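As you look at this complex, bear in mind that one protein chain is not there, while each of the others sits in place.
So, chain A:
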């Protein structure tokens, strides 16, 4: 359960007596209050999805995107403070482009995640700055295949088959586990070829709709991008028609679930 670190939580350069950095833990709280972000690694690419909560009916539809491109082949979906997300995306782009310039080769997803996580970690060392309130999901396709990583506010990062962050991530992770297990079993028994990006788009949309059900107060927009063979291994928004059909299916699945109750 959450505990209040009175006195030891004023600055990220202060440890608590039990060895915790409370500012970093509070940064995680900022992440947990934001709209969910999901990443799913498939056999032929990666799909990123975000639940973009709308705070006003006057917002232009399709604008204010939360998923950014870091390079032609890598995308980043952040959950947490949006302003921090924009800054991190800019830093990620600089890292990716400087790698290209120095080494004449596109950066791999793992190396870029490594650099971005080192950048995040630096902000947990000094009392004069605050940690980023972000959990960023970085997905892309490089010469080693499709890759998915998630970086936490502490600067630690892990590689995943599927990951979710933000509000409702617990429920999202449960759903993702079901999907991954289903396809892993199929892969291992040789009866299936693994999840494709097209199928994943439907699944991610369904999960986001499922998770959103709890936020009765806000409308939301579904934003999804992918990096797969169909997009030429480039980071691109999921095509309109596919997105629409995925949303229809998600809404239908939701209603079905409600009727059964």
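Keep in mind that, in the parts below, contacts are C-beta pairs under 8 Å (C-beta built on N, C-alpha and C of every residue); 3 or more make two chains touch, one makes a residue touch a chain; residues count from 1.
Keep in mind that, in the parts below, contacts and distances are computed from a predicted model.
A.B. asks: Can you pick, from "ER membrane protein complex subunit 10", "A-type voltage-gated potassium channel KCND1", "Proteasome subunit beta" or "Zinc transporter", the UniProt name of the chain not shown?
C.D. replies: The chain we cannot see is recorded in UniProt as "Proteasome subunit beta".
A.B. asks: Of A:54, A:82 or A:111, which sits in contact with the chain we cannot see?
C.D. replies: Only one listed residue reaches the unshown chain, and that is A:111.
A.B. asks: Hey, which of A:6, A:56 or A:102 is the one touching the hidden chain?
C.D. replies: A:102
A.B. asks: Tell me which stretches of chain A touch the chain missing from the display.
C.D. replies: That gives, for chain A, the contact residues 101-105, 108, 111, 143.
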